[in-house]
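Removed from the display is one protein chain of the complex; every other protein chain stays in position.
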Amino acid sequence: MANKKKKKLAMVVFSGDLDKLMAAFIIATGAAASGMEVTMFFTFWGLRALKKKNLTGKSFLGKLMGIMERGDISKASPSKYSFGGIGRWIFEKMMGAKKIPTLSELRRMAIESGVKLYGCQMSMEVLEIPKEKMIGEVEDCVGVAFFIEQAQDSDIQLFI
Amino acid sequence: MANKKKKKLAMVVFSGDLDKLMAAFIIATGAAASGMEVTMFFTFWGLRALKKKNLTGKSFLGKLMGIMERGDISKASPSKYSFGGIGRWIFEKMMGAKKIPTLSELRRMAIESGVKLYGCQMSMEVLEIPKEKMIGEVEDCVGVAFFIEQAQDSDIQLFI
Partner (left out) sequence: MANKKKKKLAMVVFSGDLDKLMAAFIIATGAAASGMEVTMFFTFWGLRALKKKNLTGKSFLGKLMGIMERGDISKASPSKYSFGGIGRWIFEKMMGAKKIPTLSELRRMAIESGVKLYGCQMSMEVLEIPKEKMIGEVEDCVGVAFFIEQAQDSDIQLFI
């Protein structure tokens, strides 16, 4: 097996929605479990998945965006039926009843199974979310060239 | 040609929106028509594309979700301009005027051209949609490992 190259998955996570982030982490962890090398690139709203709890933003509009998008991964809302938090509550109840891990737990499982998490530098600048406001497990903040390089060489590519 | 492996397409269908489901079935049928082996994995809201008309759900929240998401594929709303059914009506009119098949017809065409449909087991459990409430053409209900296996080995992968 020494000369057998590992299969690779490269994923852009653009969405910050609870349900899409769940799908992203479940696919990533599943791929890692099957022996693949997995890289996730979080961009735009997807950065929520990497943020700590603290408010972000420096300029007036950056702070405004920080308030609108406040909270860490546990505050992600579903893409449907968000209704000011009710949708999230319903989802969490329904998933809890089936013993499905929460989003934070899914992220931890992904990290523990070797999935690499990257933040998109340009979105971090635009949304004014500096690296210090992100969890320590983020490998690095990278540009689009890094994603292209990874994706070119991978067996599965997804945009979520 | 006997030893030539068929090209493959593996698709995750996460969305249950009329327009995205149309895109998914049109791409799937187009790929099958060009001789590809096509597998579609329906997860979360995408499960609507596999449901029968009947209400779903067992627990209180499951029933509530079943009511909010009631109806089969013909009740899918577009991702924009849904306005309580008006968007769907406009779309159906506009597509009908150009003799474009409805979503149910597109699904039938996909099945007839050999596209394989799979339901995501975990979403079916969370949303409380058992296999009996799905159309008979669903091949099987599978976990993420099955998708990874298919996608690893495929020439095109998409997340819709």
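Lettered A and B in written order, each chain numbered from 1.
Quick note on the criterion: a contact is a pair of C-beta atoms (placed from the backbone, for glycine too) under 8 Å apart; a residue touches a chain by one contact, two chains touch by 3 or more.
Remember, it's a predicted structure, so these values are computed and weren't measured experimentally.
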item: Listed residues B:76, B:103, B:126 or B:158, member touching the removed chain; value: B:158
item: Among A:14, A:91 or A:118, the residue in touch with the chain that has been omitted; value: A:14
item: Contact footprint on chain B, counting only the chain that is left out; value: 7, 9, 19-20, 23, 26-27, 29-31, 33-34, 36, 79-81, 90, 93-95, 97-98, 100, 155-160
item: Residues from chain A at the interface with the omitted partner, ascending; value: 12, 14, 43-45, 59, 61-62, 64-65, 68, 122, 125-128, 143-145, 147-149, 151-152, 157-159
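The rule is short, and it goes like this: only the chains that are shown with their structure count from here on.
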item: Chain centre separation (chain A, chain B; CA means) in Å; value: 25
